[in-house]
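All protein chains but one are shown in place.
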Amino acid sequence: MLDIFDSSLVSSTIRMVTPILLAALGGSLCARVGIFNVGLEGFILVGAFAAIVGNHFTGSLWLALLLAAFVTLLFSLLFGYMTVHLRANEIVVGVAINFLGLGLTTFLLRAIFGVKGAFYDKDMQGLPQLQIPVLHDIPLLGPILSGHSPLVYVSFAAAILLYLFYYRSVTGFRVRAVGMNATAAKSIGLNTVRLQYLAISLCGILCGLAGAQLSLGQVTMFTEGMAAGRGFIALVAMMLGQSHPFGILASSLLFGLMDAISIRLQGFSLPTQFTAMLPYILTIAAMFFLKDRGMGSNRASQQSGR
Amino acid sequence: MEALKQLRNSLLQPLIATAIGLAAGAVFISIVGASITETYQQMWNGAFGSFYFFMSTLARSTPILLIALGLAMAFRAGVFNMGAEGQMVLGALSAALVALYMPGAGVIKLLAALITGIVVGGLWSLLAGVLEAKFKIQLLISTLLFNYIAVLFTSYLVSDPFQDKSGSAALAQTAMLEKSVWLPKLFPGMTLHAGFVIAIVAAVGLFLLFRFTSFGYEVKMLGSNPFFALYGGVSQKRVMLISMFVSGGFAGLAGTVEVLGAQYRFVDGALTMPGYAWTGLMAALLANSNPIGVIFASIFLAALQTGAMGVERNTEVPLELASVIQAVLILFISARFTYAWWKKRKQGRESHA
Partner (left out) sequence: MSVRLEMKNMTKRYGQFLANEGVSIAVGAGEVHAIVGENGAGKTTLMRMLYGMEEPTSGEILLDGKPVSFRGPDDAIRHGVGMVHQHFMLFPDFTVAENIVIGYEPKRGGFFDRAKAMADATALAERYRIPVSPTAVLGECSIGEQQRVEILKVLYQGAEIIILDEPTAVLTPMEVSELLATIRTLAEAGKSILLITHKLQEVMEVADRITVLRGGKVTGAVAAKDTSAEELARLMVGRDLEQLSERTEQRGEPLLVVHQVTMQEKKKKPVLDQVSFAVHHGEIVGIAGVSGNGQSELLQAISGLAAVQSGTIRLKDTDVTNRTVALIRETGLAHIPEDRYFWGAAKEETVAENALMGYHRLPAFSRGIIIQRKWFHHLVAAWIERFAIKTSSAHEKAGNLSGGNLQKLIVAREMGRETPLLLAAEPTRGVDIGAMETIHQALLEKRNKGDGILLVSSELSEILALSDRILVMFEGRIVGELSRAEATEEKISMLMAGGRGDGSTQATA
């Protein structure tokens, strides 16, 4: 068993962590404005599909990424319109968004590419593996840290940027205020609606990139429902990290490791179903350690008595 | 007068959502470049165009209805059980195994299989309930993750230990059930089976439970304001655990009747591919968890799907159109569905601050 833990496992962890990290950071933006976004899964799926469409029709990876971010941004605005404007239950909307993501992508897969299940094109280029000049030459660390898709580096940068946004910028400060006490935020004249839309759109962009990493970074194809629960795992990563960017980074690394291990174990004689189960089982196990158990616990508000 | 107003109010939102859903469908039909009226005409024909099609629609609605009933119970109690899919496949496989391997007369085996399906689905669901009650692990998330585990586990069981080895192709499925344990068809030559009758009876039973019993009252109040219910002496845990067991049981039953009445064996993916569980969830939302409303919602959603098959047979429009319409419809139904909840959560959040 020990020989599964080697440097290439670390390297593949870093690769696997990206979609979860990006989506969890996006989810934290929504959480910070008081919206529990169960629709991350749908966002990722739409992003993954848009990236493939962009790549197929433009042949440009950059345009593909741009399209993934843009289309998912539009999709997230729909989520925002329902929850912020129509004040629909955010959980029901989130679930519906997941259906819609699945329905739209399968429908358009048929309509655009005329295929069922999966689309693959051998001429299609995946995201390049960046060899970072100096980093690459460091012994041992070099091969681990270098040679990933640009989105891997983007995701780690996003965690740092989001930290600066929350804790150093005025807008980030106000975003946190909205989630903490929306009535108070309104009473001092903050435009809570605009801040909520801002957070939701940023979430959309991050999830779009998460999807692009799935369909262009790890493989170069789109399969129906290829998000495979990563949106929900990201949600748990977000809760485990208490919506703090570095907390999320740590918990996402943990889940990325699970993903990497489960892929690695496929080489062993275990049935594939069991290795595939691993990330989900471990995610549930991780939930035992959640401090802020979110909506599951009404105890706190009960204690306050009002 | 009051009652009429109530009825109007409760029907208004689903109708608006349905209209928006069909309008969105129209947009996608025109994107594909087909005729909107012709497509919807084909859809109607595919669902209700002949007695055979109509019966097929009802057959398809059977598992959807059963799942929706269970979820109606959970939603009413304010419990977000998202794990119907896993509960359904585990129930179905257990039932299939009992029907295959238990000795005894056909009727006994049939009954035992039905009960096993309910109990196994219920227990799997109850596990998530216990995790929430004991360890405060959010049901909403744990049930979602449990789906993946259950589906992968059943897939393993039918592709290895319980695989049907008789055929030439090694498909992931159990052996065929013997005829004596099949649920009878309602009409010769039609796909509709006795499971539909079970589902209708269950719907009426659930309606009576909500309407007249003290337990139904507690469920309703818990969904309406959990703190009020607690204050009044309702045991939140008890009601939550019961509704988890019941909703899981219904999901297990849904899978079971599909195995015993339609497929006669457990086939990997045969229950998950048509998305029965998710459609059932949509039906419960669409009907605002009203058991009688759920009957119509389930048939309507099943008709969208069988109708879409008709569309695919006769036009260029792919059958995934149905999923798009359904999702849009649910997106908008929720604009009201739990508006009250939303306000309450918001209220709770504010007063907490």
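We just call them A and B in the order they show up, numbering each chain from 1.
Here is the rule we use: a contact is a pair of C-beta atoms (placed from the backbone, for glycine too) under 8 Å apart; a residue touches a chain by one contact, two chains touch by 3 or more.
This one's a predicted model, so the numbers in the text were calculated from it and none came from an experiment.
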Residue of A:G114, A:G189 or A:G267 in touch with the missing chain, whole complex considered: A:G189
Of A:L9, A:M180, A:V193 or A:I281, the residue in touch with the unshown chain: A:M180
Option from B:N45, B:T191, B:S224 or B:N314 whose C-beta touches the chain left out: B:S224
Interface residues of chain A (partner: the chain not displayed): 168-170, 172-174, 176-177, 180-181, 183-184, 186-190, 302-303, 305-306
Hidden partner interface residues of chain B, rising order: 2, 212-215, 217-218, 220-221, 224-225, 227-235, 340, 347, 351, 353
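The criterion applied here is as follows: only the chains that are shown with their structure count from here on.
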Interchain centroid distance [CA atoms averaged], chain A/chain B, Å: 28
For the chain B and chain A complex, residues of the former touching the latter: 28, 31-32, 80, 82, 131-132, 135-142, 144-146, 148-149, 152-153, 155-156, 159-160, 226-227, 230, 278, 281-282, 285, 318, 320-321, 323-324, 326-328, 330-339, 341-343, 345-346, 348-353
Residues of chain A defined as touching chain B within the complex: 34, 38, 78, 82, 86-93, 95-97, 99-100, 102-104, 106-107, 109-111, 180-184, 228-229, 232-233, 235-236, 271, 273-274, 276-277, 280-281, 283-284, 287-288, 290, 293-298, 300-302, 304, 306
